[in-house]
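Okay, handing you the structure first.
With one protein chain removed, the remaining protein chains of the complex are shown where they sit.
Chains: A and B, in written order; residue numbering restarts at 1 for each.
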Amino acid sequence: MARYIIRRLFTMVITMLVVSIVIFAVVEIAPGNVARNILGAYATPEQEKSMENQLGLDRPVATRYISWLFGSDWQAERKIGRPLKEIVIQQGIVERFRQWWAVDEDGSLVRWGIQDGQLYKYIRQPDGSTVGVPDEGAWRTDESGIQYFWGVDNANRAALWIKGQGGVEYRYEYSGWRKSENAPVDYIPLTKGLLRGDAGVSLRYRAPVSELIASRLKNSGILAALAFLVSIPLGLLLGLLAGLNEGKPADRILSLFGLVTTASPDFATGIFLIMIFSLWLKVLPGATVFASQTAILDNPKMLVLPVLTASLVEMGYILRITRASVVEVVQSNYVRTAVLKGLSRTQVVLRHVLRNSLLAPITVIMLHVNWLIGGLVVVESVFGYPGLGNFILNAALYKDVYAIEAASMFLILLAVGTQLIADIIYSFLNPRVRYA
Amino acid sequence: MAVESTFIRITPAQLRWRRFKEGVGLIFSSPTAVLGLAIVLIWVFIAIFAPYLTQYTPYEQDYKNVNKGPSPQHILGTDHLGRDVWARVAFGARTILLLAPISVGVAFLLGMILGLPAGYFGGWVDEVVMRILDSIMAFPTILLYMIIISAVGASPVNVVIAIAIGGAPGIARLIRALTLDIRTREYIAAARLRGDRPVHIMFREILPNCRGPLIVDLLLRIGYAAFYIGTLGFLGLGLPPPTPDWGGMVQEGHKFMTTNVWPVLSATVAIVTLVVGLNLFADGLREETMRYQ
Partner (left out) sequence: MKEEPILSVQNLAIAYKTRKGFIQAVRDVSFEIMPGENLGLVGESGCGKSTVAYSLVGFLGRNGRITNGRIIFKGQDMQSLDEKSLRELRGAHIAMVYQEPMSSLNPTMRIGRQLAEALAAHADLPADEIRRRCIKALEDVYMPEPESILVRYPHQLSGGQQQRVCIAMAMLNQPELLIMDEPTTALDVTVEAAVLDLVAELQEKFRTATLYISHNLGVIARVADKVGVMYAGELVELAPTAQIYSHPLHPYTVGLMRCLPDVDAPRGTRELHPIPGRVPSPAEVPAGCIFAPRCEYAAPECSEGRPSFEEITPGHFSRCWRAREWLETPLWTKKPAQSSTYVCAKPAAEEPILKVEDVRTYYPVPFTSVRSLIGLEKRRYVRAVDGVSLSVDCGYTLGIVGESGCGKSSLARTIVGLEAPTGGKMEFLGIDISDEPVERRRREVIRHLQMVFQNPDGTLNPSYTVGDQIAMSLKRFRVVPADEVYGRVVQLLEAVKLNETYYYRLPRQLSGGEKQRVGIARAIASNPKMVICDEPVSALDVSVQAAVLTLLQEIQQEYQTAMILISHDLSSVRFFSDYVAVMYLGKIVEYGQVEEIFSPPSHPYTAALLAAVPRPDPTLKQEFIRLSGEIPSPVNPPAGCRFHTRCPYKIGEICEREEPPARRMSMDHIIYCHLPADTLHAIHPVIRRSA
């Protein structure tokens, strides 16, 4: 048992590592770029370049990967020469901001900026405001006599200023484009790295990925939980029925039903259901448009079709597995023993068939979580449901690498986690494994 | 010793013919398999003779008739660009019936290269291969396709590559499992005892005996491949427009469903019948081989 757990965990770590590298590499070689996606089709090459620079996308892919995994603050600290610190600012109950500051010799938190051609140090006050003081003495000189300075700017980046040689910075803000001279010439976006609990910032939404995922995860979770709730009991029950009546009409009908529902692509099932319930019978909405993405339970009617679609596919699968398993168990020698002991059919089914024939489906259901996730992507896409699947699909189309990475890592964790649970459940159901 | 008096000497050619007849007999002894095969053959027929079965090319646009229901000119109506839905369905069958078997073929090659040595040698070879496969399999298939396709772009070759990568681990595991079983058989020991090399044993002694389960599995996988080609098309990751592609048709028509369900309905029915047909065929064949053993 321990052997399995260790192997699974090991596999999981390796998988996550490999997958994360692959995603970085794949996104890297992919044609098209994020900057253009952010800026739109009409951006000039300078604007694109500036944007890439600000996002740190012009750094080598290996460096970016390491930053993503282990963080970039320690790289920046070496350049800045001061320790860096990330603080969380709470505004109200829900809104939270993360800010990076450098820690000055006296312990105060500081940032820098160029004001009127002069380097300014902004010192954070206890009330959250800043006081700017000129900091011209901080310039350093390199061998060729150029004065430069590495500091933290006001957008959570380590920035390199060069005296008298300001870069051009295009900022995409709510107000529109802003071009600023005297901007830094190089940037390192600051992050703690995934291993230290920072999944990075979405390139698209400019918000922490973890928070973006969390809200969508909740929606998908509700969908998946409801689908499981419907499909597992029904699938097991119908599978048992079919298996016990092997070869009879009931079995044939159920088996065909299982085959058709599992074989039909999820989107086709969804489309059929929309046609029947939404276009034809007009009893249910064919798409999910929620007032707020956080309040999907307020309109349960909208959930019916997505849940039904996801359940049908899953149920057919469970039905087929259960049926096969029941058929095998019914033909086993120990069921023969039970029958010839003089037990009634009900007793034989409840005591001997049930437990042994559930061994296979339970593990399979757990291993099937991957499939369900795939199904969710499609179902969410069919119904426009604001869930994780839709989020990943859009992130993939947008090349929002940090969002894809975080979501993938989470899904692998989920998949391997459920496999682990499946192993443990299996070992409890099967004494042979437990006592091995 | 008594030798059966009824025995007639047969030649290798007769032997092959007899085996072929047995295989065909196997299919025809299962009503499920026959039904599945019939459905699949109908689509194969449509795909092959698509130009003769349609009046329009799948790209022709009829601006006067956009999003119309069935009419004598367009038996399944037109889509949002005024293209004939039947023509797109018929030519779409070509796309999917070409790409699905090719991608499964590539997946089989990959799976064979990984699965045979893993099962035959065991030990660290097996450990390494299995860990790689586990990694791929721990990843939701659709997500895998999405990332691959979104990265390398949508094209027939890329779809084939993506689906082959997604399908190879399953095939490799099956071949490995079969190999693990077969390598303990005594005829493998006999082959070693006449000095056969491992490569020879793997490909000549083991692989032919994986045949039965493998054929059923590959058939099932062609069904899955069609399933995923459709799904990728639906997610906008399939073949670039205007290629006739069933999944893509559903995606494009999805927005106009309230006004015209025909493009969506036709494409959906097409993909469901094809995939269900393939599954029925494979399933019937599997049950029959199990009974046969």
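Simple rule for what comes next: a contact is a pair of C-beta atoms (placed from the backbone, for glycine too) under 8 Å apart; a residue touches a chain by one contact, two chains touch by 3 or more.
Because the structure is a prediction, the values reported are computed rather than measured.
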Quiz prompt | Touch criterion as defined above, residue of A:141, A:337 or A:394 at the omitted chain | solution = A:337
Quiz item: At which residues does chain B meet the chain that is not included here?
Solution: 1-3, 7, 9-12, 15, 29, 185-187, 189-198, 205, 208-209, 211
Quiz item: If the missing chain were put back, which residues of chain A would it touch?
Solution: 2-3, 6, 247, 332-334, 336-344, 347, 351-352, 355-356, 359, 429-432, 435-436
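Methods note: only the chains that are shown with their structure count from here on.
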Exercise. Indicate the whole-number Å distance between the mean C-alpha point of chain A and the mean C-alpha point of chain B.
Key: 30
Quiz item: Which residues, counting only chain B, touch chain A once they are in their complex?
Solution: 131, 134-135, 137-143, 146-148, 150-153, 223, 227, 230-231, 234-236, 247, 250, 254, 257-258, 261, 264-265, 268, 271-272, 275-276, 278-280, 283
Practice problem: Within their complex, state which residues of chain A touch chain B. | Solution: 10-12, 14-15, 18-19, 23, 26-27, 29-31, 259-260, 262-268, 271-272, 274-275, 279, 286, 370-371, 373-375, 377-378, 381-382, 392-393, 396-397, 399, 404, 408, 411-412, 415-416, 419
